[in-house]
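Some chains omitted; the rest stay in position.
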Amino acid sequence: MPMIVLFTDFGLQGPYTGQMKAVLHQMTVGTPLIDLFADAPIGNAKASAYLLAAYSLWFPPGTIFLSVVDPGVGGTRPAVMVKANSRWYVGPGNGLFELVQRRSEDALTWDIDWKPERLSASFHGRDLFAPVAAMLARGDPPPGRLRTDGADRRPDWPDDLAEIVYVDHFGNAMTGLRAAILAPNSRLAVGDRTFDRARTFSDLPPGTGFWYENSNGLAEIAVNQGRADLDLGLTIGTRIEIVS
Amino acid sequence: MPMIVLFTDFGLQGPYTGQMKAVLHQMTVGTPLIDLFADAPIGNAKASAYLLAAYSLWFPPGTIFLSVVDPGVGGTRPAVMVKANSRWYVGPGNGLFELVQRRSEDALTWDIDWKPERLSASFHGRDLFAPVAAMLARGDPPPGRLRTDGADRRPDWPDDLAEIVYVDHFGNAMTGLRAAILAPNSRLAVGDRTFDRARTFSDLPPGTGFWYENSNGLAEIAVNQGRADLDLGLTIGTRIEIVS
């Protein structure tokens, strides 16, 4: 049975995630619903795109990612379904799937042309994307047609993003850089501070800043028994430099 | 299969929501449990009542709302079950269901007279309301008797509340006013600032404050690509004026 994984900037609190899950439960009885990120970078499809691409490959083939970071909701941005690496992605065509598409050899993209009975102007996650994710989870064919333009693509975005794209509950700061593209002894710099690579937290004295390959392959800056966000002034969007 | 929807001021973190769900899972195997609001206005049954009435009608008939905003827990407030618009509501009779009852043509209210083996003084959500919600989800008759007084009603509360009743993860500020009762060109004012109506975020330049009908019918004040709470000083309880 496939899982439906939620990747949004809605926050876990408030009514948004719950209403999407109510739609999914009604349309796909018994399908596991997983909250991956409810706090993706708010309104920031670019940073979110690097995060989604890094995290989604950990999930098994067949997983459906209901992905909504959608500051242009109600406007002219397309609504899309992407199949890439045997996984499905449903959400706004605002670049959110750019890295997933680029890193797959066989990505296909459809425009959603299914219309709900009632489409609110501000909550396509509930009214449009959740029903389409449920259809895909049930094994329905994608309710739309293959795209013939690249309105959802962002070819000018880099392959890896040298910025902080997420700060977690511990204050660790994830970059949009895959550790695998960095030389083993690369150092990362923020302003005039540089960080060596370590294997994990317990390898270093308390208070030391370092970077490491996190459990999903991103280069992440952390402070052992400290908070990289507060101790080092890191926040989403902070620029990183790669120092060989 | 009916859903059980949680509407509380408990917060998603901490043990409270989890313990209620443990009760529900044990008593109603396989029933979907939906977190609608875990961050309803803390201890504020009045603001919560307008929020619950607006959001619950979106859910299908048969849904059970386990609703706990209960600053008087352990005191003399009644514990009730309400059937209104083919949906069930279980929780404290402190006004929380006033608008649900008032907006239904056939609302019935029962006092809960079932008693658990052990009733803590401070957590009726887990010990009393969750088991009763589970009974209703299983199709049991309501474990109590029809009310003969109005101790749970608040006839002095207005039909719509001209206040902010919720601020979401984006900083958007929901009022207790149904958009449908406002004239199409109504403006809303807070202090000396007035806001025009718009259809959705992308209709306006970044930084512009406006109000719109949100996806559940409430008038909501927002700032395109901004935060209405911080940019405009809005918080739960802020008074709103309707300017024709």
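By letter and in written order, the chains are A and B; residue numbering begins at 1 in each of them.
Methods note: a contact is a pair of C-beta atoms (placed from the backbone, for glycine too) under 8 Å apart; a residue touches a chain by one contact, two chains touch by 3 or more.
Not measured: the values here are computed from a predicted model.
The full homomeric assembly consists of 3 copies of the same chain, 2 of which are present in the displayed coordinates.
Just so we're on the same page, only the chains that are shown with their structure count from here on.
Distance between chain centres (mean CA atoms), subunit A to subunit B: 31 Å. Remark: subunit B residues 1, 3, 5, 11-12, 30, 32, 34-39, 55, 58-60, 166, 168-170, 199-203, 212, 214-216, 225 touch subunit A in the complex. Residue ranges of subunit A in contact with subunit B, taken from their complex: 9-19, 21-22, 25-26, 29-30, 39, 42-43, 71-76, 120-123, 126-127.
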